[in-house]
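One structure is given below, encoded as structure tokens.
The complex is shown incomplete by one protein chain, all other protein chains being positioned as in the whole.
Order as written gives the chain letters A, B and C; numbering starts at 1 within each chain.
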Amino acid sequence: MIVVIKPGTLTLEIERTCQELRSWNVIPEPIVGKHQVAIGLIGDTAALNPQQIQQLSPFIEKVIRVNKPYKRASLEFRHGEPSSVIVSTPNGLVTFGQNYPIVSIAGPCSVENEEMIVETAQLVKAAGAKFLRGGAYKPRTSPYAFQGHGAPALDLLATARQATGLGIVTEVMDTADLEKVAEVADIIQIGARNMQNFSLLKRVGAINKPVVLKRGLSATIEEWLMAAEYILAAGNPNVILCERGIRTFDRQYTRNTLDLTAVPVLRSLTHLPIMVDPSHGTGLAEYVPTMAKAAIVAGADSLMIEVHPNPKKALSDGSQSLSLQQYEEFMKQIAIIGQAVCRWPQEYPLSTVPLGSHRQLSTSSSANP
Amino acid sequence: MIVVIKPGTLTLEIERTCQELRSWNVIPEPIVGKHQVAIGLIGDTAALNPQQIQQLSPFIEKVIRVNKPYKRASLEFRHGEPSSVIVSTPNGLVTFGQNYPIVSIAGPCSVENEEMIVETAQLVKAAGAKFLRGGAYKPRTSPYAFQGHGAPALDLLATARQATGLGIVTEVMDTADLEKVAEVADIIQIGARNMQNFSLLKRVGAINKPVVLKRGLSATIEEWLMAAEYILAAGNPNVILCERGIRTFDRQYTRNTLDLTAVPVLRSLTHLPIMVDPSHGTGLAEYVPTMAKAAIVAGADSLMIEVHPNPKKALSDGSQSLSLQQYEEFMKQIAIIGQAVCRWPQEYPLSTVPLGSHRQLSTSSSANP
Amino acid sequence: MIVVIKPGTLTLEIERTCQELRSWNVIPEPIVGKHQVAIGLIGDTAALNPQQIQQLSPFIEKVIRVNKPYKRASLEFRHGEPSSVIVSTPNGLVTFGQNYPIVSIAGPCSVENEEMIVETAQLVKAAGAKFLRGGAYKPRTSPYAFQGHGAPALDLLATARQATGLGIVTEVMDTADLEKVAEVADIIQIGARNMQNFSLLKRVGAINKPVVLKRGLSATIEEWLMAAEYILAAGNPNVILCERGIRTFDRQYTRNTLDLTAVPVLRSLTHLPIMVDPSHGTGLAEYVPTMAKAAIVAGADSLMIEVHPNPKKALSDGSQSLSLQQYEEFMKQIAIIGQAVCRWPQEYPLSTVPLGSHRQLSTSSSANP
Partner (left out) sequence: MIVVIKPGTLTLEIERTCQELRSWNVIPEPIVGKHQVAIGLIGDTAALNPQQIQQLSPFIEKVIRVNKPYKRASLEFRHGEPSSVIVSTPNGLVTFGQNYPIVSIAGPCSVENEEMIVETAQLVKAAGAKFLRGGAYKPRTSPYAFQGHGAPALDLLATARQATGLGIVTEVMDTADLEKVAEVADIIQIGARNMQNFSLLKRVGAINKPVVLKRGLSATIEEWLMAAEYILAAGNPNVILCERGIRTFDRQYTRNTLDLTAVPVLRSLTHLPIMVDPSHGTGLAEYVPTMAKAAIVAGADSLMIEVHPNPKKALSDGSQSLSLQQYEEFMKQIAIIGQAVCRWPQEYPLSTVPLGSHRQLSTSSSANP
């Protein structure tokens, strides 16, 4: 930690500040610059709060934390090695991680009835998905919007799981529902609006289930990693980070701004596996395939895609859902990109039709006449 | 609701869309423009989801909701009359509302021990506060930061309440803690990070306690009102909205960007009382008095101020807390502005020293030589 | 400047980096912490580019600038004393500054014809304005929108100046027009969209006219001060900073988010006078009076208000303009707040009707039964 002193501060005051800093069990090392003095703090500064240090003297200009505030989530914690999250599903173990094939998750925003969820599960499985997503409890902006079918929807997810062997990903919104959700879910989802619901983070940290932690609407990457740290610190090492779009000034043509650079940035900061959700990230089905492909190239370890048998009649988020037919086509298309980066499951071989073969490049193409 | 059709769409397709719209129990009224067609929908459109309507045809450019999505929170719901929230405290009833004096709330970020909380309560009461704030459960970015003393801190708040007669404002973060919190609190606070914790909103909506609903870090005014609508729709009419700063691109010199224009904007949209928290809004004690005064002039019905007996040693948020002495001085200063807008409690008469009297205007001042 | 080294870096590499740093004419002072090493740089670091230092070694985690990048704009440059900008107008000298009465500027978005601009000038003068604002060259989002009357509008401003003795504030958008604009303007305005038009900043820095520098739509306070630094460094010391709202995620109910906390923040960083433009800041006439009053309390030295004889028929920005009658009433209202903070010109004595006297506080008001 570094304490920057305002220009023109008297030596006496600097000494007094150093004296006070020593009472916090750190060793102050002043660096006397041409215009300003800064004091390096040596010792266990992780426990110190920069804001409190700031209060020690009105002559402190700012306090800069040098260490990263997250530990267990940091890449250093695993000495630079990526971690993997292994999830047991009826169909076998599925591994999320940088050295594994991309894991596909698909399903509707919310579970509507048995027929739709089982039909969806069967089709997304056939297309290559390893997990079925589906909401039983839905966070909705309006109290008058469909709130999810709750516990009965969990039963329907269990039925779909049994029918297909797919793993289940579903969201928990309330600590009171956690036990019920954990009975059915193979992966528990913490939604964007609950990324800093610290009570919920501690609780999912205390159980033995993998967790997908979605990025909050305006969460910085550091805050997101700190939210993961809550789960890790509570004892649950199986956290997958999911980028799902952030809120920016421009919301006219997309629902959110998908921050794909977050993928390589996270890679340089954390060992945790990374998922991308282009359905929420863009909010419009027409942009989902393109941005899913871009996410693969950016390095995503997993994709979460909203799929609905009849998007027009979906009880929520229809506009960003692919139909089942579109999802089938989508999986064929992204397989080509997945193979180009050597991260596609071997059991889904490359489609014989090359991506973009429908596109006829003008023969007069570019330069060099 | 208005459905805008893409330019160049065939009449047949427009008719088909109108046909389909009728199946949603609304009457479509096409407006045939020079370049484009729009279809007005007449009927009970409040129940319709614009995103789903969008799905009806690929020739729909956009769907525009004309009605506001909130009802009980809207000014129209009370035919333009502001509502007031009356809170019973040991010292008597306190009313929050546009036609009442400004209500002062003050106290530390977190309850640390009995001595500090009782001492703080006594002093802020003497200075004019009607409520003591203090956190038992604290939402902290880091799992390693002080998380609040929890239930024992609630007991200390009860002690301070008994000692001073002040009402208590404290935050609930988890539905599991609500009952305990509601026993002590006269007003329950929903923090910014939980503004869209819909489970929690429904629960506080189901009990009979006034609620302060803080604005989320990146919540639009509409989302904030929809969060209030959750509480109102669940049966609790006593909601106070609290502006506490939003997240923007510039976070170098302040913690958040205090959005004071939200006060008159809310006034034009909702009947609910409005509070401003300049401590979180700016994040730095030195800007709190100035922005508190500006908040009063902007029309705030209540102010929430962080106060700590020893900000340097505060377990959380010390840098934005006023000391007890500073709070005393602060209340004298803002009384002048409160009186200038005729909204200061009569029992706290105007200080005899005019605000700014310490400032000596240059005699050569402005123009007109 | 402080160079933070990644944890686990070998001493040899740190030494190599220090060696290289010496070749940049600075003295490196390593601070060896428990987990990490940081290197303080002593010497003339102002000339160094943190990004370049970062390149010296892949083991550098980050480079932190301790000094502020602006000099002439900083409060330290004047040893903590505020500066004032004195403008000569036909009616006499007008001074902008922290120790002077608030200066009122008013007028239409764009100059439309002689009658409207002269009529406006006469009325705003009568109401207390010292300057007439009016656009000859207008930055408009659409090429099809009215672009201002250009040079002929400058002549009309000269006419209004002669008729009333008011100073003229008008915007320059192009270095090619600067000479013409400077002939008529008493203060040259740089608009928000040109805040980082560095060519233009250098040119207005090279002439001898006061400049109002509006904050860019998404300019940080530091970038804004650096833009002022361009003008100051080019030799023109007469810069007034104008807050006019920033761009945030919520643009539904206001055009911009007025950042009033910028006023006390600037006060702590710079000696330059500060203006607030609540017309652009909110974008809606109905919020202008309230936010103007809040701006005064926040510490603004000057207010710029859009006024139009017939806002309905304004060629631009009608929705945020006050009518002439509204401006008269507005000035009476804000005089009360201006006097409450002892910053209202003596020649405009307090209206006898106290602000808010129309508001009848409920007698049963607050507590203490």
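What we mean here is this: contacts are C-beta pairs under 8 Å (C-beta built on N, C-alpha and C of every residue); 3 or more make two chains touch, one makes a residue touch a chain.
Fair warning: this is a prediction, and the values are worked out from it, not measured in the lab.
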Cross-chain touch to the chain not pictured, restricted to C:N99, C:T159 or C:S218, is C:S218
Option from A:E81, A:E115 or A:E286 whose C-beta touches the chain left out | A:E286
Touch with the omitted chain, as defined above, among C:T45, C:S104 or C:N194 | C:N194
In the full complex, which residues of chain C touch the absent chain?
-> 46-47, 49, 51-52, 54-56, 69, 137, 139-145, 147, 173-177, 193-194, 196-202, 217-218, 223, 226, 229-230, 233-234, 247, 311-314, 316-320
What residues on chain A make contact with the chain left out of this view?
-> 89, 91-95, 99-101, 103, 130, 218, 220-222, 246, 248-250, 252-254, 257-261, 263-265, 268-269, 281-282, 286-287, 290-291, 293-299, 336-337, 340-343, 345-347, 354-357, 359-362, 364-369
Given the full complex, what residues of chain B touch the hidden partner chain?
-> 2, 4, 7-8, 29, 31-36, 38, 40-45, 61, 64, 66-67, 76, 218, 247-249, 251
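Everything that follows uses one rule, which is that only the chains that are shown with their structure count from here on.
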Between chain A and chain B, centroid-to-centroid distance (C-alpha), Å | 29
Specify, in ascending order, the residues of chain C that touch 2 or more different other chains.
-> 218, 248-249
